[in-house]
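The structure under discussion is supplied below as structure tokens; questions concerning it will follow.
Only one protein chain is missing; all other protein chains are in place.
So that you can tell them apart, the chains are marked A and B in the order they are listed, and the count of residues begins at 1 in each.
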Amino acid sequence: MITFTIDDKKVRAKEGTTVFKVALENGIEIPHLCFHKDMEPYGGCRLCMVEITENGSTRLHPSCAFPVKKNIVVKTDTERLRKGRKIIAELLLARCPDVDSVINLAESLGVKEARFKKMDSDCVLCGQCVRVCRNVAQVGAIDFINRGKNRYVGTPFGLPSDDCIGCGSCHYVCPTGSMNMEYDNVLRWRNLPGTLRKCRYMRMGFIPHKMCPNNYRCWNCELDQRMEDLAKTHPIFILKHAREEEKETIGHFEIRFDRFYHEGHVWMKRLNGLMRLGIDDFARQIIGWVDDMRLPSVGTTFGPGDTLFEIFGNGKKIQFYTSIAGSIVHINPDILDNPKLASMAPYERGWILTIEPLDILRISKELLSGRSAKEWLKHEFNEFHDLVRQETETDLPPEKPIPKGFAKTVADDTWKKIHKSFFITKRKKKKIKLHRIEDIQ
Amino acid sequence: MEKERIEKIVNKHRNEKSAILAILHEVQAEDNQLNAESLKYIALLLGVPYANVFGLATFYSAFNTEKRGKTLVRACDGISCHINGAEEVIKVLKSKLNIELGETTWDESFGLEKVRCLGLCSISPNVSFNDKTYSNLNKEKILEILQKVTGDSK
Partner (left out) sequence: MKIKNMKDLDKVKEIGMKSLFPKGPQIRISMSTCGLALGADDLFQKITREKDKKGIKISLHQTGCSGFCNLEPMAIVKLPGKPALLYTQVTVENVEQIIRDIKKKKIPQKGLFCMIGSDSAAAKPDPVLNAVPDYRDASPFKGQHRMLLGNCGIIDPLSVSEYVAMAGYSGLFKALYQMRPEEVIKEVVESGLRGRGGAWFPTGFKWDMASKSSGDEKFVICNADEGDPGAYKDRTIMEGNPFKLFEGIVLAGYAIGSHHGIIYLREEYHHTFGFLSNAIEIAKRFGLLGKNILGSGFNFALNIVRGGGSYVCGEETALMDSLEGEVGDPRLRPPFPIEKGLWARPTIVNNVETLSNVPLIIQNGGKWYKNIGTEKAKGTKILSVIGNVKHPGLYEIPLGTNLKQVIFEMAGGPVNGKSIKAVQVGSPFGTFIPADKLNVSLDPESLREIGSMIGSGVIVALDQDACIVDILHHLLTFFVEESCGKCVPCREGVSRMEELMIEIYNGRAGMNELDIINELGETARDFSLCALGGGAPAPILNGIKDFKKDFEAHIKTGKCLRFS
């Protein structure tokens, strides 16, 4: 907890919270437009600007994004702020002269009439719809188009979007009521043939399987109405929290549900006919960090059971095999520059190879995903802790990630056992040629 | 543009989202445009939303979602060119090509654009025709160049 001053009042707050939130908790409401409590701050409307004095110098900052610090002095309502907010409100009013929420906002800031040429937009470009669609619904059917004063929110070429799932979250968050993607898309779906008439809650991922029996009259649908009533907010925000929890940790190992896994602790992701792969969190935590690798060259073909690559770290080595056949298409250039990436961001920029599988249709049979992956990792977690207990006669705390230097402290014999039981369980004798990083470049 | 060509370009950049500007540059260089099909396919190959790719293509002024002219005429209107009479030059270009800024001639042979500074400020005004830049221009000179260039392209 830290203390600082807000409008001449000393307040206490948790470090890392924003000025906006602390102000609200203390009964000070700062005008705002683009801020939404369930989303990351955007800082575009500039209405929530406050004066912050830090180390003797006073500057304006957006309160929605500024993290509170010790001993700062915040002023939320000074002459300068009032004047600026008034101008901003006037600009918005000139842009959207017929939108009730903007008229109200302007009025609350003391603006009745704008002195500029009136436009007839109904969008203030707060970006809430774009953000909810991209980050919360994880769809990205709409985006900002053009730049500067020509910017607007829409779909590519203004055509109805095939990506839209009709969740209606854009309409829900829109402060001016200009977004209407939900209705447009629902109307389009009415023309779909029977088998494609998925319920929008199925599209959102709430229910595994449900076809619409109602001809997409969602506003008369019992399920639809119940969802909204239960959630007391747009269901998509419930989903957001659920998804965050679902990026699950099994014990202390992170698992991603958009990936395939195989028993040698390699994740794979489909990429339009290709597969991208890297090491999983289990491997990463056990090795601690990666400082070198041996990789196959581009074009190498391999079969199930071949050792695909090796990583080195903490003076130890792990070999990774492949359970499918294919050939190497790309090597991550970033990993060649910096092998550590594999241990820093194993699921994203630390990917290692892209391969072209021989038979992409077999993949879902050969690899683990979803529930099977979860169960497998749970099993590995228990096995690992048992093995460590047996070998070293000490317990690793089951709730905390493995310490980074773990591999270094482990005796070579133990390491061999770990390696044998978790990494090359199924390896055949054949080994494809691997190269040092220097040689690949 | 054929899907194989796009695939080849995207593959060259290892299907990385961060290389999207380079990908768009290369696709546009080959096809002279970024049409709906290309953008959609790029989005698919990179695993990002189509709207996101379209947003990028419209945000950056170097990209065009409509067919561009074979010869892209970029008239500089930086401050130095402005002081030294870029307006006149642009006026001539507009009237001779019979198009406005941002448009393409009917036979798709010329596109006209305004740029802010080509970095040749002490020999302004400047106009570039694709990769060839002409400097120290005035009304007469640009007329002469236009005559030469349109003669060549016919």
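We adopt the following convention: a residue touches a chain if its C-beta (ideal position, glycine included) is under 8 Å from a C-beta of that chain, and two chains touch if they have at least 3 such contacts.
All of these numbers come straight from a predicted model, not from anything done at the bench.
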Residue touching the undisplayed chain, where the options are A:6, A:88, A:106 or A:186: A:88
Contact residue for the chain not shown (choose from A:151, A:252, A:269 or A:317): A:151
Selected residue (touches chain absent from view) among B:49, B:78 or B:111: B:78
Touch residues of chain A, complete complex, unshown partner: 41-47, 49, 60, 62, 65-67, 80, 83-84, 87-88, 91-92, 94-95, 115-117, 124-125, 127, 144, 146-151, 289, 334, 337-338, 340-341, 343-345, 349, 438, 441
Hidden partner chain, residues of chain B it touches: 16-22, 24-25, 55-56, 59-63, 77-80, 82-83, 115-124, 126, 131, 133-136
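The rule is short, and it goes like this: only the chains that are shown with their structure count from here on.
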Where chain A and chain B are represented by their mean Cα positions, the distance between them in whole Å: 35
Interface residues, chain A side, partner chain B - complex: 134, 139-147, 155-157, 159, 161-163, 271-272, 274, 276, 329-330, 332-333, 354
Parts of chain B lying in touch with chain A, wherever the complex brings them together: 11, 14-15, 36, 39-40, 44-45, 47-55, 58-59, 65
